[in-house]
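My structure is below; once you've seen it, I'll send some questions.
Other chains dropped; remaining ones untouched in position.
Each chain gets a letter, A and B, in the order it is written, and its residues are counted from 1.
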Amino acid sequence: MKRLDLIFGERELDAMLESLEKAQVPGYTVMKHVTGRGPERVVSEDMEFTGLGANAHVIIFCEEELLQKIKKNVEPLLNYYGGVAYVSEATPL
Amino acid sequence: METSLILQNVLTPPVLFFFLGTIAVFVRSDLEIPAPLPKLFSLYLLLAIGFKGGLELQRSGLGGLVIPTVGAAVCMSLLIPLICFVILRLKLNVFNSAAIAAAYGSISAVTFITAESFLENQNIDFDGFMVAALALMESPAIIVGLLLVKFAAPRSRAQSKRMRLREIFHEAILNGSAYLLVGSLVIGFMTANNPAAVEKMQPFTGKLFYGAECFFLLDMGIVAAQRLPSLKKAGSFLIGFAIAMPLLNAFLGVLVAKALGLGPGNALLFVVLCASASYLAVPAAMRMTVPEAKSSYYISTTLGLTFPFNIVIGIPLYMGLVNKLIPLAA
């Protein structure tokens, strides 16, 4: 199985989860209040009270077959708003 | 005279706590107010400002100078972004220009309440209905900013990013802080005729307010000082803009206030609404609809420079201006 890590702006979380649901993921885990830096932007903790919002980190464990479908769904969001997506191997305990 | 006003302003608890926060960053103290505590104070302040404003609005009614003042305030929040946009386009692209323009057309609630505290400290009267102006200046500036993007954006902008009007209004009116402020204003307005309820709200929305304001300004001091380095990256044009624009807007504001015939207290608040810039509602809206704009630009100018400038020097400076142009006898 695969593990997919998505990191992107908290404010896109609802849209992102919706598009994951459309790809029929078996489940997901969300961590909010995440900060970080990408090639262009710094996301700091004070962005939580200003309107910008911090980042969210979403983890999905799923079959490899699903990845293409997920990719098709989340790529527009990542391209528009920024964010990263990485895949690694994972096997159930 | 302004120097003495500045000194009097600087020696009040809200501004002193603001300094305590900034100094903490400069001396590299590890004082921090972890998320989401600042959000608690920010939500509380918006709720309390709105509620108290609603009460006052009910008391004062919609007669007299209320409608003209609020109308003029809305006009200013439509006009100021256009002026800013023209200036900003000298150096910046459409997206950044529109986002920053919207921020300066909109308002900062904390600057407003610091100005209120300043007036109370100076024993100068002002009216509660000014909060209605505050509440109604957030959305128009956002709308102007987004329309500027919609119509001035280069043709090459991806189809997918074209905004629909519906979306623009949604972001402008329903973003969390604008919604809470206006909603609390309406609730205050509806509650004003129930004196028992008003009195029971008073310890929370009234008595606690000043202290909570100080606590929040402590955090704002930290946040503002942390923004300074990224301001340096933004370059001298934006640094100049973040100081000069509030001054220009204040000057426009005081002329309008004089034309409206506002007393000195209301005039100062009007001027402060014009001169302050938003770091809550506008960034939220821009982040969602104009991701091309660099958020560090509109956050570091508004939060890192314009906000502290207004809090510390701007308010007493504008008071001096008001005192000069609007004689107390008026």
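Methods note: a contact is a pair of C-beta atoms (placed from the backbone, for glycine too) under 8 Å apart; a residue touches a chain by one contact, two chains touch by 3 or more.
Predicted model only: the values in this text are computed from it and were never measured.
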item	value
Whole-assembly formula, with each chain kind represented once in the display	A x3, B x3
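Here is the rule we go by: only the chains that are shown with their structure count from here on.
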item	value
Chain centre separation in whole Å, for subunit B relative to subunit A (CA means)	33
Touching residues on subunit A, where the partner in the complex is subunit B	9, 11, 33, 40-42, 44-54, 76, 80-82
Of subunit B, residues touching subunit A in the complex	34-36, 38-39, 42, 160-161, 175-177, 222-223, 226, 230, 279-285, 287-288, 291, 294-296, 299, 303
